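Left out: one protein chain. Kept in place: all the others.
Let's look at chain A:
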Amino acid sequence: FQLFYSFFKSLVGKDVVVELKNDLICGTLHSVDQYLNIKLTDISVTDPEKYPHMLSVKNCFIRGSVVRYVQLPADEVDTQLLQDAARKEAMQQKQ
């Protein structure tokens, strides 16, 4: 239950690109919760002419369920650690 929540907590403060089911937002990951709701600060909309109403917004709260992807900086991610954690999580789920 905790795997991706802990993973995102380790990325707080990093720049990420959150792709919502309808469009793109880039920002700095400010905080995350157990539902993977995300608070982004200092956001920029990647296609400003399509979505001008966000131009003055600096921070936003995103409901976890509308996220399609989160693009991550590859060098901030420890893939070995992730793989081991995923194996453990899978084992816990079976019981």
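FYI, a contact is a pair of C-beta atoms (placed from the backbone, for glycine too) under 8 Å apart; a residue touches a chain by one contact, two chains touch by 3 or more; residues count from 1.
Operating definition for what follows: contacts and distances are computed from a predicted model.
One chain of the complex is hidden; its UniProt record names it "U6 snRNA-associated Sm-like protein LSm3", one of "U6 snRNA-associated Sm-like protein LSm3", "WD repeat-containing protein 61", "Serine/threonine-protein phosphatase 2A 55 kDa regulatory subunit B" or "Calcium load-activated calcium channel".
The residue from A:12, A:55 or A:90 that touches the chain not shown here is A:90. In the full complex, chain A touches the omitted chain through residues 3-4, 7, 21, 36, 64-65, 67-74, 77, 79, 82-83, 85-87, 89-91, 93-95.
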